[in-house]
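Of the protein chains in this complex, all but one are displayed in their positions.
Labels A, B and C are assigned to the chains in the order they are written; within every chain, residues are numbered from 1.
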Amino acid sequence: MSTPSTPTLGVGMIGYAFMGRAHSQAWRNVRSYFDAPATPRLVAVAGRNEAAARDTADRFGWAGVETEWRRLLERDDIDIIDICTPGDTHAEIAVAALEAGKHVLCEKPLANSVDEAEAMVRAAEAARERGVRSMVGFTYRRVPAIAYARQLVAEGRLGRILHVRGAYLQDWLVDPESPLTWRLQKERAGSGALGDVGAHIVDLAQFVTGETLTGVSALTETFVRERPVADPASLGTGGISATAASNGAATTGPVTVDDAAVLVSRLSGGALATFEATRFANGRKNAIRLEVNGTDGSLAFDFEDMNVLHVFDGRAASRDAGFTRVLVTEASHPYVAAWWPPGHVLGYEHGFTHQAVDLLTAIAEGTDPRPTFSDGLQVQRILSAVEASAERSGSWTPVDGARVSTSALS
Amino acid sequence: MSTPSTPTLGVGMIGYAFMGRAHSQAWRNVRSYFDAPATPRLVAVAGRNEAAARDTADRFGWAGVETEWRRLLERDDIDIIDICTPGDTHAEIAVAALEAGKHVLCEKPLANSVDEAEAMVRAAEAARERGVRSMVGFTYRRVPAIAYARQLVAEGRLGRILHVRGAYLQDWLVDPESPLTWRLQKERAGSGALGDVGAHIVDLAQFVTGETLTGVSALTETFVRERPVADPASLGTGGISATAASNGAATTGPVTVDDAAVLVSRLSGGALATFEATRFANGRKNAIRLEVNGTDGSLAFDFEDMNVLHVFDGRAASRDAGFTRVLVTEASHPYVAAWWPPGHVLGYEHGFTHQAVDLLTAIAEGTDPRPTFSDGLQVQRILSAVEASAERSGSWTPVDGARVSTSALS
Amino acid sequence: MSTPSTPTLGVGMIGYAFMGRAHSQAWRNVRSYFDAPATPRLVAVAGRNEAAARDTADRFGWAGVETEWRRLLERDDIDIIDICTPGDTHAEIAVAALEAGKHVLCEKPLANSVDEAEAMVRAAEAARERGVRSMVGFTYRRVPAIAYARQLVAEGRLGRILHVRGAYLQDWLVDPESPLTWRLQKERAGSGALGDVGAHIVDLAQFVTGETLTGVSALTETFVRERPVADPASLGTGGISATAASNGAATTGPVTVDDAAVLVSRLSGGALATFEATRFANGRKNAIRLEVNGTDGSLAFDFEDMNVLHVFDGRAASRDAGFTRVLVTEASHPYVAAWWPPGHVLGYEHGFTHQAVDLLTAIAEGTDPRPTFSDGLQVQRILSAVEASAERSGSWTPVDGARVSTSALS
Partner (left out) sequence: MSTPSTPTLGVGMIGYAFMGRAHSQAWRNVRSYFDAPATPRLVAVAGRNEAAARDTADRFGWAGVETEWRRLLERDDIDIIDICTPGDTHAEIAVAALEAGKHVLCEKPLANSVDEAEAMVRAAEAARERGVRSMVGFTYRRVPAIAYARQLVAEGRLGRILHVRGAYLQDWLVDPESPLTWRLQKERAGSGALGDVGAHIVDLAQFVTGETLTGVSALTETFVRERPVADPASLGTGGISATAASNGAATTGPVTVDDAAVLVSRLSGGALATFEATRFANGRKNAIRLEVNGTDGSLAFDFEDMNVLHVFDGRAASRDAGFTRVLVTEASHPYVAAWWPPGHVLGYEHGFTHQAVDLLTAIAEGTDPRPTFSDGLQVQRILSAVEASAERSGSWTPVDGARVSTSALS
């Protein structure tokens, strides 16, 4: 609970749809469950569609609404700008907000191009000099099972990392009649499955292992190249649940992003890795899968069972060794003590609250929250390398600034 | 979102600890995610410990605090009394609230004895004549996978029910140094694992099958009969995470409730059933397990993987038959459309929001919410039969008002 | 491999159907995979249906066939009598074989009544004085995961046992048109699910815990009381895959055994237990489930995933604790070194080979193989107590010769 001495930080959020609601719940939950060194105040939601923005504001207790996001930057009662819009707007908003002295939380992927991301990093570094913080929203890092996985690797429990296999599998586009939305348009979304879900799995792999991807050989595919246009207006509103127009006059439009991407990679420590991102894995709804094998142990995670981490201790006697299904709901697990007793599992949106707590804490303590914009840029460079490799039929494409370790175990 | 014509109902909550916080989140979440025909207003929390009550109030946005629960009944701005206190206080509060014309949501078990529960049912029936509603908080009925299970049985997908196996397994008391709290004292808690978790699993079995337990043969056990007293004052405050006093002068006190109960039963439709309730199942944290086998199909559920229901269709060809792991996160599943896209799983506390929505809807529409106090009384009668059977070494003990079907399938 | 000095023991097997084939494979496999101190010679199969017996003999390499089982007892080249017939014949054959100086392996349940089983124990004890060995075929004890579970309990890894939940779930009778066979007739089979599959789960629970059931409260049910008679002759031939006569003139006959049994019990060390045996658990094919919870750890097993044992170490730090899925295919696991590399899983029939090896080893070494006929009698007494309890509506019924521990943990 906030004490008299706990400062309050005003939050202005841009965007009000799926992500906007997840973030709203987070800002509201912080003081309910955590004793953070700063308390958020939900000042205003910005959105061009005023009625929609007001609806989110009313539902979650935001004090006001703005139809022009720049207005949020001008308000003195706002300390943090929370960017929940499609990727094509991230750079402009984030740079402006940072220049206006606002701390920034920006949804992933950081931007739609490496150039944009680099500009954002420059702005973040300049702002940092002035004590202004920035963070990119790879929220799944804050799923307790993932944070616990990171702990184990950092403690050396896995030894040297040898293998990573990551996949982010969804199936919501497998129906060719599923309509065209902004997420399927390159100019809005930047890329398709690659940036939307592939960015997450690549970030998680790097976060958990503490290593980076050094290069990729990748293939991408667009399985459905024309889709019905639900409603021309809908292309500007986001949301993945839009349904096709029921009148017979529906027109179609081209899908200009990838439906799926697969890649192999080497990590900076020498591990081999495979990754897959798709919205066409029939039957998989939000299967964020990460497996890591090291010389001393292994990890396995699947978001569809998000409260569980499977851990193998390679130093156990062979008779007793096996993957331990850790139900990550103990008070000793990251973030969990704030919530419920053991076994009372958490859900999707809890990670957003953890993200908000961590950002508030960093701001209050004057430290840099992770993941930084530089982390986001590094992911962007990987996405860019994937696209470049795919355009050249899977040719090996180094990721800028990465390096391969070539030392063998013996 | 609430519309101008949506009425607002004031809520007064008694109790502020574990259950109080879960209920607070629910009241706050209703308008955020659901379009219920009534909107709750969080008016006041009542608790003898004012500072603790105020902490919960501040964290969740309750407007006020009262140190005497009866004050809530006198306030005109309160329409609903939400009882989150230990079981020994339920009857007094609920009867008084109903007589004061307040709708009542009462945590389970309904009461600590059949007599109390009967008095509550009488009060509820009298109040009902005046349009005052009452409901008992068997919240797990509102886990989407459980509500979906009920749908399947109600649709006849399982055929006639032949077997039920239910278990509610926890392990938080397996450490004999875990301290004595009110939950281990018969005069406060009524019973131990039986009423705390056994009540849930019995209720779920009846809810999902639509049948009732007709009698039981039961055994109970108290494995640890003396425990350290953490702090004499703590015995009045509840919470399951109390820790033992660290000074060497800790005294011990007697555990006066059961640590575990097991029973066999027959359901009203002729099925055989086994049930188990324990806080000593090492490694099981909140394993609410329910399996139902019918002539045409089967179901299996475990709360530790709460977003999943396993369904067997016995009419499928043998080559293709098997338990289908349904990830109960589709918009077509009960309650789910209000939340996130498929695969973005829900957690423990979401069921409380569903409970709040259903109660508000019932009040607004003038219908009786389920489970009723009569449903709670029926569970209380089963708990009483279990205790009576256990006292007589497992002798068969009919549940009042139940009846066995003796018809065979052929 | 057998060495020149390895003695050879002649085997005569009575019965040739499902069990006969499983045993045949075992006798043949012993020398292929194990270096036992004695080598079996497959001398003869006995069966009234000569053609059927010869078929099994030809398929598995038995040297001869007898149509009268007593002939096997008269042959000098036979040292071991292996009884694979329905339960109503066990006592007569086993007693005669033991008196004839033959070692006996008898399929479970040991007999169809306690009286028969007691006679068999007397014969076994008398024979034992003369160095003649006897063993009852609770083969599942030799599934490596079960043998490993026993090791863990015996080493004290679980501490004091608090809970046992056992179930043996099949569904092959859920179709009311499934025909009447000898397994559904009390005079042949003794009992239904209780003796056929319930005997196994009760034996496994006692084997793994090293404790005994002291008494039971039980319910039984016959869900389908009349079934079509496939072919009157078939009632004498066994096999669970008989199909109903396709001509329209099929008659029906009464099912005189239980279809399912459920019970609660106390173990000799004070644990509470539930058990269930059924052939009506739709979708469960051979789900032999055993869970044991102790003060220091827990175990869970399901035969449908028979190469796996789930083990919980309650002494691990809460952050790292969980059920470890041990794939019981390491050379360090019981029986496994003889077979394939790790991960190359075993199947149902392998346990029979382990049983044969253990019996041959005991004979060669002059020790008593387990489970003994006394172990079989003890299970028979439990089955009898279950039936007695069920006849008296679940009244508590002590198991002869057992005793309850009443000491609490503290």
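Assume contacts are C-beta pairs under 8 Å (C-beta built on N, C-alpha and C of every residue); 3 or more make two chains touch, one makes a residue touch a chain.
Just so we're clear, the structure is a prediction, and the values are computed from it rather than from any experiment.
Participant: Check each of A:281, A:377 or A:399 against the chain that is not shown and name the one that touches it.
Facilitator: A:281
Participant: Of A:48, A:75, A:122 or A:163, which one is in contact with the hidden chain?
Facilitator: Candidates A:48, A:75, A:122 or A:163; residue touching the omitted chain: A:163.
Participant: May I ask which residue of C:316, C:345, C:364 or C:388 touches the chain that does not appear here?
Facilitator: C:345
Participant: List every residue of chain A that touches the chain not included in the displayed model.
Facilitator: Against the missing chain, chain A presents residues 158, 162-163, 165, 167, 171, 174, 176, 215, 217-227, 260-266, 270, 272-274, 276, 278, 280-284, 293-298, 312, 314, 321-323, 389, 392-396, 408-410.
Participant: So that we can see where the missing chain sits, which residues of chain B does it touch?
Facilitator: Against the missing chain, chain B presents residues 148, 310-311, 317-327, 330-333, 342.
Participant: Hey, which chain C residues sit against the chain that's not shown?
Facilitator: Residues touching the hidden chain, for chain C, are 1-2, 18, 21-22, 24-25, 28, 31-33, 55, 58-61, 170, 172, 240-241, 284-287, 303-308, 327, 329, 331, 340-350.
Here is the rule we go by: only the chains that are shown with their structure count from here on.
Participant: Kindly indicate the chain pair that has more C-beta pairs in contact than all others.
Facilitator: Greatest number of C-beta pairs in contact occurs for B-C.
Participant: Provide the list of chain A residues touching at least two other chains, using ranges where the numbers run on.
Facilitator: Where chain A meets two or more other chains at a single residue, that happens at 327, 331, 342.
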